[in-house]
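Below is one structure. I have some questions about it.
The complex appears here minus one protein chain, its other protein chains still in place.
Labels A and B are assigned to the chains in the order they are written; within every chain, residues are numbered from 1.
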Amino acid sequence: MEKPEKLIVDGKRLDGRAPDELRPLKIEAGVLKRADGSAYVELGANKVLAAVYGPREMHPRHEQQPDIAVLRCRYAMAPFSVEERKRPGPDRRSVEISKVTREAIEPVLFLELYPRSVIDVFIEVLQADAGTRTAGINAAAVALADAGVPMRDLVSAVAVGKVDGTIVLDLTKEEDQWGTTDMPVAIVPRKKMITLLQMDGHFTGAEFKQALDLAFNACERIYEAQRQALRERYAIKQGG
Amino acid sequence: MVEVRTGDFVVPGDFLATTEEFVPGEGAYEEGGKIYASSTGVVLVDARMKRISVFSRVLGPPTLKRDDVVVGRVDEVRDQSANVYIGVLRGREDRELPLPNLGMIHISQTHTGYVKDLAKQFKPGDIVRARVLNARREPVQLTTAGDELGVIVAACSRCRALLEREGTKLRCPNCGNVEFRKLANDYRQGVL
Partner (left out) sequence: MYEIVSSVKRNYIADLALHEKRLDGRTFDQFREISVEKGLIKSANGSARVKIGKTQVLVGVKIEHAEPFPDTPESGVLMVNAELLPLASPTFEPGRPDENAIELARVVDRCIRESETIDLEKLGIKPGEDVWAVFIDIYVLDHDGNLIDASALAAMAALLNVKPPEEEAWTLPEFPIQKRPVMVTVSKINGKLMVDPCLDEESVADARISIATTEDGSICAMQKGGTGYFSREELEKAYELARAKADELRQHLR
């Protein structure tokens, strides 16, 4: 695709959204049989699956921690999830995303409850349209709750950025590619702790603050959708 | 702040009460004088005990506790005890156990009666059903005393064919070898 002349026309983005509008979001908990916990997230054209196994015995044994559980995260993209087929297997990008995802999630877990064990979080991107790491974190948080792993809180995440000089929420592939700035953020919603923040591009100090405001607001909505997914799976149905 | 009531649906991180009013029970934790949910489920307010907990609707990790029935594999038989690798908590076969998953059956906990030779009760590779006596110790203390507890699958120590029950003995259908075990009453019935 060639660069469009403008990414924002009359205050509307190419897909018709307002700058502070999230793409359609769908979250479902408990979608896989074998996994101990699982969740599926659709955010616009993103389709992401997350599964949790454990806490279980850690292999290789020398990586066990005597006093806490180890959290392992693996983010991966399906070969058919992107425009040009991606070769299977980890690349530098997915290794980095796996690391920051783990660091975004770890603060909400009680790892001290399961010494020498491992909690595995697997995130698979089935269809990608920018924002897969944040969609993956949203799915992972619900999958962990679905696995019944004790948690201090959930984790909600979203990307914000700058396109045509405007601060926008939840960038699409085109906005990510042609815009000036991309900043994925993960927030522990109840305590407002930021557990993931990456940024590339350019923000003034004022723009940075505005972007954070957008991210915090959007995470509230994402958090509600995460709660709703768990409620649908686990709330006692009235009269049922 | 909204008051949380019994039956309310909560997810991890939801505020439940302050520590001045309540103590955190199951599925809840305390931080900075406040009590929050740590699991997904419905709130249970025990006004008498001043305890607030979350009745989890999610089957979480299968952690072992006293009187749980487990199924495992005998890994080593010594003079006084047998070491068991605990595979599953009965009823939760869908899920792996967190550590510790090593158990131990002391010779005095093998049988309701007196046992002289442990090597005639268990052999390495046997699959046993046992009850947890103490899950706080490591290895986890187990017992096979009782009719429904003991070996449920055993292989011939000579040729590894599965042994068949013949009264109180086991016989190898392959080589005719006769062996003894502390058997569960449903030896090789396919039940965990």
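Keep this in mind: a residue touches a chain if its C-beta (ideal position, glycine included) is under 8 Å from a C-beta of that chain, and two chains touch if they have at least 3 such contacts.
All values reported here derive from a predicted model rather than from experimental measurement.
Name every shown chain in contact with the chain that has been left out of the document.
So, taking every chain into account, the missing one touches A, B.
Return the single residue from B:Val45, B:Val58 or B:Val71 that touches the missing chain.
Answering carefully, the residue with contact to the hidden chain is B:Val71.
Would you mind spotting which of B:Leu97, B:Leu118, B:Val132 or B:Leu170 touches the chain that isn't drawn?
The missing chain is touched by B:Leu97.
Out of A:Pro88, A:Gly165 or A:Gly201, point to the residue that touches the absent chain in the complete complex.
A:Pro88
Have a look at A:Phe122, A:Phe203 or A:Tyr223 and name the one touching the chain we're not showing.
Of all options in A:Phe122, A:Phe203 or A:Tyr223, contact with the hidden chain holds for A:Phe122.
Touching residues of subunit A against the unshown chain: what are they?
Its contact residues with the unshown chain are 32-36, 38, 45, 47, 49-51, 53, 56, 74, 76, 78-85, 88-89, 120, 122, 124, 126-128.
Kindly note down the residues of subunit B that lie in touch with the hidden chain.
Touch set of subunit B with respect to the missing chain: 71-73, 87-88, 93, 96-97, 127, 152-153, 162, 188-192.
Going forward, only the chains that are shown with their structure count from here on.
Using mean CA coordinates as chain centres, what's the gap between subunit A and subunit B in Å?
36
Quick check: in the complex, which residue numbers of subunit B touch subunit A?
7, 9, 11-15, 27, 29, 31, 36, 38-42, 56-61, 95-101
Where on subunit A does subunit B make contact in their complex?
Touching subunit B from subunit A are residues 36-37, 53-58, 64, 69, 108, 110, 114-117, 145-154, 188-191, 226-227, 230-231, 234-236.
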